[in-house]
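This is the structure, below, for whatever I ask next.
Note that one protein chain of the assembly has been removed; the remaining protein chains are unaltered in position.
Let's look at subunit A:
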């Protein structure tokens, strides 16, 4: 069974879905629902779907905590064959709005995703980039 791929050309840039919400915890359920749906359509197995949903939830929760008031949470999902790349980003009020990577949540995020990277932009915004492959890390 092959994934429903609108482009039909894995490696040809992949399909992109962007979701932009107010940076509020109340809208994170919507974003993680999008993550689950994309993973299911990309033929991720059930554990990998669960992991991606949880990783996206954690990334968004972390960012909402440091977002400047009234700012947006921008989430971009790119499906490259059997890999989904997610970049989540919020605007921040200044360099003091930083994400701590010395937390339980960040450690779990590193376990959930195949790659995680924190990207800051001189205090103007903070982003989390993560990659997840269709097959889960064996547990």
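Convention: a contact is a pair of C-beta atoms (placed from the backbone, for glycine too) under 8 Å apart; a residue touches a chain by one contact, two chains touch by 3 or more; residues count from 1.
Please note the rule applied: contacts and distances are computed from a predicted model.
A.B. asks: Missing chain's UniProt protein name, "tRNA N6-adenosine threonylcarbamoyltransferase", "3-isopropylmalate dehydratase small subunit", "NADH-quinone oxidoreductase subunit L" or "Anti-sigma factor antagonist"?
C.D. replies: Options "tRNA N6-adenosine threonylcarbamoyltransferase", "3-isopropylmalate dehydratase small subunit", "NADH-quinone oxidoreductase subunit L" or "Anti-sigma factor antagonist" narrow down to "Anti-sigma factor antagonist" for the missing chain.
A.B. asks: Which listed residue (A:15, A:50, A:76 or A:120) would be found touching the missing chain in the intact complex?
C.D. replies: The single option touching the absent chain is A:50.
A.B. asks: Please identify, in ascending order, the residues of subunit A that touch the omitted chain?
C.D. replies: Residues 24-26, 28-29, 32, 46-47, 50-51, 53-54, 57-58, 61, 64, 104-105, 108-109, 111-112, 139 of subunit A touch the chain absent from view.
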